[in-house]
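Could you have a look at this structure, given as structure tokens, before my questions?
Here the complex is missing a single protein chain, while all its other protein chains stay put.
Order of writing sets the chain letters: A, B, C and D. Residues in each chain are counted from 1.
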Amino acid sequence: MKTILSLVLLLFSLFPKVQASEPAKQKDAPLEVAVSIHLNKIYDINSVNQTYMIDGYLVLSWHDSKLEKKYCRKYGNKLVYENKEFPKDILVPSFEFINILGDREIINRRLIVNSDQNLIYNERFHGRFTTPMDFHKYPNDKQCFTIQLESFSMEKEDLVFVNPQLFPKVLDASYMEEWNILDKKDYVNEMMYNHLSANKKGESFSRCNFEIFAQRKIEYYLWKVFLPIGLLVVASWLVFWVKDFANQLNISFTLMLTMVTFNFFTSSLLPTLPYNTFIEIVIISGYISIFLTLIAIIFTYAYSKNKRTTVKINNFFQVFFPLLYILFIVLCIIIIFV
Amino acid sequence: MKTILSLVLLLFSLFPKVQASEPAKQKDAPLEVAVSIHLNKIYDINSVNQTYMIDGYLVLSWHDSKLEKKYCRKYGNKLVYENKEFPKDILVPSFEFINILGDREIINRRLIVNSDQNLIYNERFHGRFTTPMDFHKYPNDKQCFTIQLESFSMEKEDLVFVNPQLFPKVLDASYMEEWNILDKKDYVNEMMYNHLSANKKGESFSRCNFEIFAQRKIEYYLWKVFLPIGLLVVASWLVFWVKDFANQLNISFTLMLTMVTFNFFTSSLLPTLPYNTFIEIVIISGYISIFLTLIAIIFTYAYSKNKRTTVKINNFFQVFFPLLYILFIVLCIIIIFV
Amino acid sequence: MKTILSLVLLLFSLFPKVQASEPAKQKDAPLEVAVSIHLNKIYDINSVNQTYMIDGYLVLSWHDSKLEKKYCRKYGNKLVYENKEFPKDILVPSFEFINILGDREIINRRLIVNSDQNLIYNERFHGRFTTPMDFHKYPNDKQCFTIQLESFSMEKEDLVFVNPQLFPKVLDASYMEEWNILDKKDYVNEMMYNHLSANKKGESFSRCNFEIFAQRKIEYYLWKVFLPIGLLVVASWLVFWVKDFANQLNISFTLMLTMVTFNFFTSSLLPTLPYNTFIEIVIISGYISIFLTLIAIIFTYAYSKNKRTTVKINNFFQVFFPLLYILFIVLCIIIIFV
Amino acid sequence: MKTILSLVLLLFSLFPKVQASEPAKQKDAPLEVAVSIHLNKIYDINSVNQTYMIDGYLVLSWHDSKLEKKYCRKYGNKLVYENKEFPKDILVPSFEFINILGDREIINRRLIVNSDQNLIYNERFHGRFTTPMDFHKYPNDKQCFTIQLESFSMEKEDLVFVNPQLFPKVLDASYMEEWNILDKKDYVNEMMYNHLSANKKGESFSRCNFEIFAQRKIEYYLWKVFLPIGLLVVASWLVFWVKDFANQLNISFTLMLTMVTFNFFTSSLLPTLPYNTFIEIVIISGYISIFLTLIAIIFTYAYSKNKRTTVKINNFFQVFFPLLYILFIVLCIIIIFV
Partner (left out) sequence: MKTILSLVLLLFSLFPKVQASEPAKQKDAPLEVAVSIHLNKIYDINSVNQTYMIDGYLVLSWHDSKLEKKYCRKYGNKLVYENKEFPKDILVPSFEFINILGDREIINRRLIVNSDQNLIYNERFHGRFTTPMDFHKYPNDKQCFTIQLESFSMEKEDLVFVNPQLFPKVLDASYMEEWNILDKKDYVNEMMYNHLSANKKGESFSRCNFEIFAQRKIEYYLWKVFLPIGLLVVASWLVFWVKDFANQLNISFTLMLTMVTFNFFTSSLLPTLPYNTFIEIVIISGYISIFLTLIAIIFTYAYSKNKRTTVKINNFFQVFFPLLYILFIVLCIIIIFV
């Protein structure tokens, strides 16, 4: 008899163990999962793909009142499962990062089962995240680096995220050398989806958001783009001090073609945006300005009756072109940044 | 006796479990699998490789009337299997994306077994998809981003896809910032294959298609390619206002060589197509136009008898070249786009 | 007693199962494996690395007369194993692609065991293949895209491939947009290896070959390389119509330096070959031609006694240089392509 | 009876085995883990991403007084587990590299259990590490290549690292061909974290640090950047020996535009830093110097009354500009390097 009993037990232990989630029975209160993320490093911020890599720690903690007794009493203090299959009868809510590209890589993971039915899940993850970026003010743009966490299968009535916390509490500047960190925010909201079942009006999920607001540092672009472009534009105005037409032509052409190569420079820094960023407006207005200079000197040369008229026209342009360009740039700055 | 019985059961549970599909027996009606896809993100649209990354959710749902009783009754409501081995005696039809490059990455997956024998399979996947692209109208081309789903091993008489649905119902513009979404379509068709068995005329499979039609936004190319090319071509016409041969030569040559570098620009944007796209026609006609200008001024210089003839010829070219180029471009636009 | 028996059975089922291949016993006839490949896509054809990606289906089918009875009778019709561990007592011959770089990725795989002891193994694979390429005629070269399949461990006396078939029977043009498909071939040959054992003269393996012959389409290179080079070379001849030495010099130098940049263009298209391809011969002969023009005008200028001699020499060069270059190119075409 | 007993044993062996870490019970002394790392290769040092690959061996050794008896006595000498699942009742402390990007790849790993309860864990790993780099002195900068090791889950009161050792004891020059190795350091410190639990003031972990200090060799940059820039700047001063304005202009412009292209050269070598490195200061001061030359010659030309004044001014500039530039560079060197 006992042999049979034990064999039945044995058999039972070999059968597929089913995770009987069955949460909708008596409309329990949803499982409350506290989330905290510790950022180890944000790196490889890529404006072309609008992505950034995050290396961090995720801590989920919740209270499971249905946790089987054996995990609570048997071993006294607490149980730790590290980097291996967690016991199948402990429900660890499966979650996902919404704005991740590909799956996250888990470096280490751990489940702590405390004797008071509180569970803590802890992992070190790293992954490539994405966020829509607005580049109108580039290279002085503000962006929001965000991490969005959602349960994969438990709807809002089954699981809600609570108490989101982003560590370290103060993000020092060394986190993103090329950015000024402005602010950070963590909050929970909810999302609706319609694709999961045909007969309903949509499922609602709890979403946990961690956001870091940062502004790109402009120094690099000042020295690498704005300074040389400025010099080239200023150099283009010098033609009006040159009396010889051949030299004027030579200068204007060389400058215009150089400006065109700057045109390609931003291609490696930005995606193929359907709008012009601030840096592109500066470059394009740069070569249009030089092109206008070119037209000006050619028609001055072609239609000017005598030397004196030419000098007069040139004297006018010596003031007109700088004024025009500076006015345009100031206007752009006002429109874009104010 | 009972010991033996239970041991036989035990042994049975250790033997290789065979999935007895045997579908052709009594010519059952094929399994009807409803498919819906929720697009999370389309990104990294690469014209050179004709690929795009898709991050989405796939939901398959079907009714399995042969599902074993234990899954239907035992646990009341519904069973959920998450991210682990599904029970071997539940048939989850294996499918594949036809136009994927490499395998899809599965981030989370879940099987819901309802007590009414309805099953729902749900996964978050991401993968690199491909579609043949026609670039004749590039950079104002229309493309069709498609996802093709087929059963891997169940022929049309065993499995048909039904009721394909693409979510979200309205794809807002933020899905593809560089494209205007025109339309979307989802339908089921069938495909024939001959390679699977030697003695038959070919197997027929049910294929589920999700298609998004979109048109590339042209603004980026207007500012980055067409504007500078336009300026260069206009500048090339200015030589006919210049009276000095040396300067004419200098301008024409510098411009022609700059146009040649534009020639290489599209190499990084497009594959090595055996035909010319619209953007390439503009570039090539640009440098041919400048080359003709060059020939014109050299032969004017070489064979013109006196200054007055030269001026007359130049005056003619001042009108002729702009007209010729504009006519050609208008003609191209009409042929390609209308 | 029976308990013991069943436990022994149980124990047996836990012991390491050994695949007793032992094929050389009575010198059986070798296993005949029919192979067919269905090409889904050939893509990413890379001339620099001499590689191409293949996404396809592989079907192996064979008759195993030693197949255990239980697989033949028990379940009536046929057994299907999909994407999971195949039963260990069924011998699925392990094979490998010889000319693959890295391992193939298997997207889905399936084993069908028919009751008549015929087995069909089917997989969707994709991988990066390689083949030695001859670029002498580049960009109008013919290449052979090949897939070589060999058994990993069963020598020719144990396994031979038979009846290789490449599907689809007619490869339409859309398979390789940038290539014209000329022909395809599938055949079985054999290969000798010496490294497997010390005391023998070498092992012989059966190899299955699938070959697609294709010719690169030249249109892209005509427009992107040959046209601009042609224009530059023609422009270089124009110096002999220019009477002024300074302008002659200016033109020749600018052209020569532009030709040198074309020199680097092919670096991104081809490996560092120890021989010159056709396209490189055209480029190199281009800048040598321009260099000779330069020498010609400088020495004409330096040693010409009077204006009339200069004009005469120039008139001679007006015919001589074009003739020389065209002759050389025609000669090259004849030598390389005929 | 015995059957039951043995079956209970059997059942027990099937139950989830729990790693009863429970370290905080009687406040034992923390586990002391000795760490040594043998560097096989440091390679792919990437200044743009501030990363480097490390291929090395890690050896952890500790004394586990609670180790089960069976591992100590049964097999006499010592037990070796290689590249397979280690026994679950042996506690191998899980650790992580803090400054790694992604997970490390383990090539081989081994656990040696000595009969005196001393355990040695040994692995060959390779991974991409990162460290903040200061480029102010680039390309003659000093960097610290560091490896930071921390326990994943055992706090300082449970585990401390002791006796860190970095092998080989003397790093010969071949380790980093492009760097001069200055020094190395290994030490243990501790780190505080706040994110792991809500109710405490933070957990403290023992961290093991291995640091290699190295200085970039400057020869490459001397020949590839400083020499050509030097020549260009020297060439720009030559204009003051040229008497013709057109030639002066021509030289200055060509040089300035070439300097601008050098501006882009460092973009591929360095990240988009918000400050200027030494190499960038040299380049920027280079083209500003040439720009000033340009301004000087244009205004000399525009406002100089007669030839003699021009010559005088030029003679002054022949001394002034070289002096100015050399002074500025010397000043920069003093400020940055001293």
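Everything below uses one rule, namely that a contact is a pair of C-beta atoms (placed from the backbone, for glycine too) under 8 Å apart; a residue touches a chain by one contact, two chains touch by 3 or more.
Keep in mind that this is a model prediction, so the values were computed, not measured.
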(request) Spell out the interface residues on subunit D facing the chain that's missing from view. (result) 2-3, 6-7, 9-10, 13, 34, 36-38, 40-41, 43-44, 53, 55, 57, 59, 61, 75-84, 87-88, 105-108, 110, 120, 122, 124, 126, 163, 165, 167-169, 174, 177-178, 217, 219-220, 223-224, 227-228, 231-232, 235, 238, 241-244, 246-247, 250-251, 254-255, 258, 265
(message) Under the stated touch rule, tell me which residues of subunit C contact the chain that is not displayed.
(response) 3-4, 7-8, 10-11, 14-16, 18-22, 24-25, 49, 88, 94, 96, 98, 100-103, 130, 132, 152-153, 193-198, 245-246, 249-250, 253-254, 256-257, 260, 263-264, 267, 271-276, 280, 284, 287-288, 291, 294-295, 298-299, 301-302
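We adopt the following convention: only the chains that are shown with their structure count from here on.
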(request) Rotation angle, subunit A onto subunit D: superpose the C-alpha atoms of these two copies and give the value as a multiple of 5 degrees. (result) 70
(message) Validating interface symmetry: for the copies subunit A and subunit B, is the fraction of residue numbers used by both over half? Same or different.
(response) different
(message) Can you compute the centre-to-centre distance for subunit C and subunit D, using the mean CA position of each chain? Integer Å is fine.
(response) 40
(message) I'd like to verify one number: the distance from the centre of subunit A to the centre of subunit B, where each centre is the average of its C-alpha atoms, in whole angstrom.
(response) 25
(message) Quick check: what residues of subunit D touch more than one other chain, meaning two or more?
(response) none
(message) Is the chain-to-chain touch network here best called a line, a ring, a star, complete, or other?
(response) line
(request) Please list, in label order, each pair of chains that touches. (result) A-B, A-D, B-C
